[in-house]
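What follows is a structure written as structure tokens; I'll ask about it next.
Note that one protein chain of the assembly has been removed; the remaining protein chains are unaltered in position.
Chain IDs A, B and C follow the sequence of writing; residue 1 opens each chain.
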Amino acid sequence: MDVDSGPSLMAACYGAGALLSLLLARWSGRLALAVAHLAALSGAVAGVGVSLGVLLGPPGRTLTQPLPVLFPFARLSLSVDGLSAYFLLVISLVAIAAAIYGPAYLRAHSPDAGSARQAAQGLALNVFLGCMAFLCCAGDALTFLFCWEGMTLASYVLVVSDDRDGENARAGLLYMVMAHGGTALLLVAFLALTERAGAFDFAALRAAARALDPATRTTLFFLALGGFAAKAGVVPFHVWLPRAHPAAPSHVSALMSGVMLKVAIYGILRFAFDLLAPVAGPLPFSWGWTVLFVGTTSAVLGVLYALQQHDLKRLLAFHSVENIGIILIGVGLAMILWRQDGAGGALATVALTAALLHTLNHAAFKGLLFLGAGSVLCRTHVRNMEELGGLARRMPWTAGLFLLGAVAISALPPLNGFVSEWLTFQALLGSATRFHGPAGLVIVFSAAMLALTGGLAAACFVKAFGVTFLGRPRTPHAEHATEAPPSMIAGMVWLGALCVALGVAPGYAMRLLDAPTTNLLHGPGASVVVTARGPLVLSTALTSSGTNGTAISMTMVAALLIALAAIAWVLRRGWQPAKRRVAPTWTCGMRPTARFDYTATAFAKPLRLVFEALYHPRREVTRETAGTPYVFRRIHYAGEVVDLAETQIYHRVERDIAALSQAIRAKSTGRIYGYIGFVLGALFVALLLSGLGR
Amino acid sequence: MAETLLWVLPLVPTVTALVMLTTRDRRILSAIDVGGSAILLALTLVLAREVAQGGPRALGVLRIDDLGLVFLLLLVVLTLAVSIYTVGWLEQAVAVGNMKPELLRSYFALVHAFVATMVVTVLADNLGVLWIAMEGTTITSAVLIGYHGHHHGLEAAWKYIIVTTIGISFGLFGTVLVYAAAAAVHVGAGAGAMSWSAIMKVAPTLDPGIVRIGFIFVMVGYGTKAGLAPMHLWLPDAHSQAPTPVSALLSGVLIKCALLGIIRFQTIAAAACGPAFPAQVLLVFGLTSVVVATPFILAQHDIKRLLGYHSVEHVGIIALGLGFGGAVGTYGALLHVVNHGVTKALAFFAAGKAIARYGTRDMRVIRGLLAVAPIGATLLMLAALSLAGVPPFSIFVSELMVLRAGIGYGHFVAIAIFLAMVVVIFAGLLHHVGAMVFGEPTATASREPESWSPLLGMMVLAAMMILLGLTIPVSFDRLLRRATEIIVD
Amino acid sequence: MTGERPIELVLLEMILLMLLGPLATGTIQKIKARLQCRQGAGILQPYRDLTKLFRKGTVQADSASGFFRSIPVLVLAATVAAGALVPVVRAGPPAFPLGDAVMLLGLLALARFLTAVGALDAGGAFGGMGASREMTIAPLVEPVLMMVVFSTAIAAGTTELGALAAHRGTSWFLAWRAADFLGFAAMLLLLPAETGRIPVDNPDTHLELTMLHEGMLLEHSGPGLGCMVLASHTRQIVTLGLVSALFFPVGPVEGAGATGFLLGAASFASKILVLAIYLALVESSYAKLRLFRVPQYLGVGFVCALVALALRIL
Partner (left out) sequence: MSPETVLMLIDDLGALLLFTMILIVAAGQIYRAIYAVAAQSLLIAIAGGVLARATGNRDLWVIAGVTLAVKATLLPWVLHWVVRRMNVRREVEPVIPISATLALTVAIVVMSFQLSASLGPVRQAITGNALPVGIALTLTGVLVMATRKTALTQMVGLFASENGIFFTAMSVTEGMPLIIEIGVILDVILAALVMTIMVLRVRSTVDADIADLDRLRG
């Protein structure tokens, strides 16, 4: 069918899902949920259709549709260009998995949910997806803002809906407040443009932005950046993220972490390269470098805090901070390099390609990991790794897919995480050869930080996978876990397949990246630059001397690995494969129990000591001595790592504001003559001021 | 037709009030109550159509133009909603013993008398009549506030009547001054010299100095009634003590009527001494209100006081819109008048039900409402979100307009302060309401099923709230535009 | 400028590396023994050990999961694949895109990741301990390695090892600048860490709690252990190959034909020998560092690499 009717189809699906889940919930909550997820699935498929139609269609194609006139003061419209389509694709791909995974999960996780809650969840899920999809397709500021807030609101509902728990409510509150603060900044940035343009649609804003003077332009950019950063969970605006994401149902966490943050990236790109971009010449110096710096910090700090988490889902949430940082490194580089002379254009394309590809990759593997964590959660109802273990024998599919995701997110070949980080590295190297002096050093430094991030991520996921799935079960929860239902597995397999495909044959994805790269950079498209040597080979034109830089072929590496593995498998069988016996793990002769296994805390301890300065770890050890001080009955150890930004900034501000308002409120004596005095005083002051005024 | 309606409209609630004095039966009273409000609404709609077609109409001291119509529509819609809500609310209140059955009829009668005075306030063309009606609202509502009869109620009522009467008397003084200025240019004094429409004709020729002082007196005077800081102190007391339906009327309509008075004088002042002067005054008072309300919202335990302070903030926002001025700002302000009226009434209704369930107004006791009364809790949450300015609810749109005006005219400092406060208030409000809605319900909470009539009343308002958040109907838009033109010509 | 390397050559080099890996280890052990005035085992000892291991049967831990058996396979595969990326007998980019330094580091990291996972699989304290420590050191080593690679790559504008070597050319020593010396110093500091030797790790011990890498192999047995050991031999020689490709890619100028191949192999062997002697010297003249002193030690390398880059860029 025709692509033009796609958006309305999406709207129909999501809308129907939302309403039906409300109506059907009266009869049967389960039915409502099933229908809601079905609608979401079809909406997502429609979304894929639309985006592919635009991405693979004739170059420079933009799908524009007017929306009904809702507000007399604004013309609402949809306009799907390459960038929109690409993000729509990312959203829809993950949404498919979530929709497949969702119903079984909700049933397994909270079988006793009331129909009201189920209705709310079905409604919110569809609204959430719909808002995200149409946010990317928005052709005017008002639609954008409405979808933006609708997205926040729906995800808030999903966060607080998960269970009747004060913790969730607090997480939701923090989330909403941060998001609202961000929206306030966005409002100013947008309205400053709309008031200049006299209209709300992006075309008018673009035209109005041409006339801006540099100072205003930069101010607006940083306002917008602040707004989006609050949503993307960039350090130090990240505090809400590790609280809110884990609180939601797992497939929603997958959507929030994998997709919702990317919408903020979309906003940044839209503002920097499209709306606010100057007519000619490179972007203002301060933009790109700020983004690069912010990205690097987020990447390193995100993974460092992730390392010390023992709550599986919170750990994953912190990794989203890290990956957003990696994406922003690419974005920042693209901003720096754009419209630079010489090979700058090509390099900018490489950087932007890296960022966009990592957006997709992260969506895939983070979605996969959250779904994996979800099936662990719904089978054990435990999020703390220390109480898990030995699940690999009990839920092999989940374990295998989780391992796949872990390898991918650790940026290890031959999976997709490595590809985008490789491109980022190449972009960094290329710009390091271009920028001499301190600038170059900064770039190299962030390259080193990127490497550090990769290493730490690997460490973190060895811990996450090992402690959760390997060794012996530490508690009955883990002991009696069983494999997740097939529909959940199916959802995970879908994303796992994406990870492998994007890792082994990334060249074919470049075709999708052509449209966004060209209509942002107006330069050579991704496939022209990166897959110049055919879809099987990724290559980067780095040197200004023109030699065809570095090239790798993921496909070839994968093939080599498989071949060698086959050989090694034969080797491993040995001369006499028959001689195999099973024995307990060797623990210096003692009978091994789960107590022997390394805990997550113990695993991360060395790194905690190495990075003590950043962690401010708090530990308390209480010893119960039995009579004599040399014999302990019990030793209780509690340690935690506090998030600096949270304790140093947020708690402080919160406390101060609360204290201040308490103090002010305490001042008020309910005596009526005071009331009268205020009225009289107001009159006096007003009279005097007006007297002075003339 | 329309002219006759002008004098019929105030009569409807008056008659209703009188009829009510004849019976004691609660059901009959409620029926009359709803009926009267419905008739009022119907007649108003007729009048609205007349005005939309034939323009403003005048009859003696009364006059209806699009500006008045905006407020009149809000008034009658809320009155009907209140009547519907009251049916179930009263049932419960009588059962608990908050309302003495023998006093019911006087309660209903007073409510309608209150409505009648407000109708006159909105329809008044003669500034003197405006003042008289305004004082009338004070007296009637003061009695209603003190209705429960315990000394807290009386304290609130006393503060209310004293403070607002002072304010009103300042308003009268301002009126006198403007009248003096007008009488000076008119050939001879007389009722004509006090009619707003007549004054507007000659406004540019008025003595700016005296109008200036007059406007300041009116601003402070009617501002007191409108609950602008720092004259707002009576407001939280009154709102927290009044019976819930009355709180809804106070917050939803009454303070808006006072604003209408201010707007009338603003137009005169703008014509006489340039639009800059009244705009500045409004701006200052508006910003003060927003800032002053914030800490009291954050550190509040009484839910009705919370909503009261919230009204202070929103009146401040309206004043800001008028102060930013221009077509956009004024349009936004008028839209906000309606949006806030509807939303705040809804909030009071939902809060009232919660209070009834838990038998307290202390938000630290009200917990887990969602588990006890899902629909009511959802509505409360929606109202809170809307009050906090989240789309797709109505208040977001009007705040957006106000912001547009502010940014468009370059009031960046004001905008910065305003936005900061809005975010903080958002945090505070969501914190309070979230704590009430979620979590484990308190043991003392009554788990009886939710009765239909309050839900119906709330549903109606919620529907309007969401509708106005998603779109502005064309006819309503035209009305608002014409009203805006009256203020900024 | 040397020409491109055809695929059969690359594969040949890969196999060569895999086969010579144990020999390098043997050599290092022999030199160490000599330095410590011991007779020491013959340099072919590692081969004997390997054959012995592959002949044995396996003992598997009862708590291990299905992954456990495939771990050695994947580790060996990843390491040997990394071997395919190092130019051995000839400089110059391969005829097809295989030879990127970042990819090489990636493959080694993959091997390490899987090893650590395998170590946790059986449960028990030793594996966890080894894995934890290994994964503590690795993230600190990787950025420094990356910077060393960058310090040479920036000049060449590529991270393809063959191309790097070619860019440096055969007159490599004359071309050395201050940056290269510092980069090389950093590399020398990293070598023990990357090859799992004193002062960072100790390959000879099995029961001390100081072991890193060996601790992770504890639960592997028979052919599986054989694969792991072979993998660690290969990894060592691959690392040495990386160093030589980065810093002294001396090879025959137009090394076509068998003679060129032999010459190249000989020169490569000599380079490996030099580095082997260096490692042996370090191992026999230093004591193992406490785990929490290692970051400092690596910090020195980091600073060297950073200065090298600064010199290169500024």
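Everything below uses one rule, namely that a residue touches a chain if its C-beta (ideal position, glycine included) is under 8 Å from a C-beta of that chain, and two chains touch if they have at least 3 such contacts.
From a predicted model like this one, the values you see are computed outputs, not experimental measurements.
Note that the absent chain touches A, B when the full complex is taken as a whole. Touch with the chain omitted from the figure is made, among B:56, B:128, B:275 or B:359, by B:128. The missing chain, though absent from the display, is touched by one residue of B:36, B:88 or B:146; that residue is B:146.
Shown as candidates are B:138, B:266 or B:294; the residue that touches the absent chain is B:138. Checked against the full complex, the candidates B:156, B:333 or B:402 give a single residue touching the omitted chain, namely B:156.
Mapped onto chain B, contacts with the missing chain fall at residues 126, 128-129, 131-132, 135-136, 138-139, 142-143, 146, 149-152, 154-159, 161-162, 165-166, 169-170, 172-173, 176-177, 179-180, 183-184, 189-191, 194, 207, 209-210, 213, 236-237, 240-241, 296, 299-300, 305.
Listed here are the chain A residues that touch the chain not shown: 665-666, 668-673, 676-677, 679-680, 683-684, 687-688, 691, 694.
Note that only the chains that are shown with their structure count from here on.
Set against the C-alpha centre of chain C, every other chain centre is closer than that of B. Among the chains present, the centre nearest to the common Cα mean is that of A. The touching residues of chain A, when paired with chain B in their complex, are 70-73, 116, 145-146, 149-150, 153, 160, 164-166, 168-169, 172-173, 176-177, 180-181, 184, 187-188, 191-192, 194-195, 657-658, 660-662, 664-665, 668, 670, 672, 674-676, 678-679, 681-683, 686-687, 690, 693-694.
Contacts from chain A toward chain C in the complex involve residues 389-390, 392-393, 396, 399-400, 403, 407, 410-413, 418, 422, 425-426, 429-430, 432-433, 436-437, 440-441, 444-445, 447-452, 454-456, 458-459, 461-463, 465-467, 469-472, 533, 537-539, 542-545, 547, 549-553, 556-557, 560-562, 564-565, 567-569, 571-576, 578-587, 592, 594, 596-598, 602-607, 609-610. Of all the residues in chain C, the ones that touch chain A in their complex are 54-67, 69-70, 72-74, 76-78, 80-81, 84, 96-98, 100, 102-103, 106-107, 109-110, 112-113, 116-117, 120-129, 131-133, 135-136, 138-147, 150, 153-154, 156-160, 163, 218-219, 222-224, 226-227, 291-292, 295, 302, 306, 309-310, 313-314.
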